[in-house]
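Everything below concerns the one structure shown next.
Of the protein chains in this complex, all but one are displayed in their positions.
Up next is chain A:
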């Protein structure tokens, strides 16, 4: 083959492949555009004012994933009517949590050459009071019951060929003093009375007991631990193994968490469990599907969590005590907070 022939073959090949690539991008773009159209049979969503203030009536504020112009915005519904019409706020978040008039919103920010992520501290009228740049993709967010402390976890990774190292970074922010602890990896962690140091140490899923004490998951050497941490002393101690994404009950006596149950399929390894802090014994909830979420307590008896759904994810509730049945709360929703 002459050089000319080779170039012609290359040109033909490139044209064919470019068409395939172009069609793939075009179809994906069409699909993305469809998500901006209101879905048939989906929840009614209208623009309005969403408040995080106390005494605004029992309500749920969450990320609405329903298709249409308000997709991915914070929305609220009355707690008594979770499938009722949604009021959308105009503030977009990937993950969200709120308590006592303080909200934490983890959102994507479009840049010229890549997307970056940031955490916004929101006041009760959803105005941004603080911005913090994030190192990776947001996954967990929590606010302390008083509304003073905020914590979040992001995934950092994908910098090696074929993206095999994933790590998490968990930060804690004091919204009153503005003091930011960029990573829990700076804490002194103790296991069985001995300081634990490891390069593969990761933390995720903070849940606050009060403005100083919190629980979270720490992982090293292929094991996960429930830890109890102290923000002021910057110390943490391991309590037991195999606890991920803890969520402390409002009365502070129990922790809902996802447990890696032995013998399950490796692609669906977690079940929703509840741990009694006094005895450190756990029991499964009635939810038998794989739960990959940090659950939320709607009250002292009930847990809410997300499962993958047709439009992103759906929210379910289940009693924290062993008997009972899981119930669909609302579709196309993520990251709920129950406010009074």
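Operating definition for what follows: a residue touches a chain if its C-beta (ideal position, glycine included) is under 8 Å from a C-beta of that chain, and two chains touch if they have at least 3 such contacts; residues count from 1.
Operating definition for what follows: contacts and distances are computed from a predicted model.
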{"item": "Omitted chain (choose from \"ABC transporter permease\", \"Major Facilitator Superfamily protein\", \"Glutamyl-tRNA(Gln) amidotransferase subunit A\" or \"Ferrous iron transport protein B\") - UniProt protein name", "value": "\"Major Facilitator Superfamily protein\""}
{"item": "Hidden-chain contact residue, picked from the options A:58, A:84, A:182 or A:250", "value": "A:182"}
{"item": "Sole residue of A:135, A:239, A:261 or A:286 that reaches the chain not shown, by the stated touch rule", "value": "A:135"}
{"item": "Positions on chain A contacted by the hidden chain, ascending", "value": "1-3, 6-7, 9-10, 13-14, 17-18, 20-21, 24-25, 27-29, 31-32, 35, 94, 110, 113-116, 118, 132-137, 139, 155-169, 171, 182, 185, 196-200, 202, 204, 219-220, 222, 224, 266-268, 292, 308, 313"}
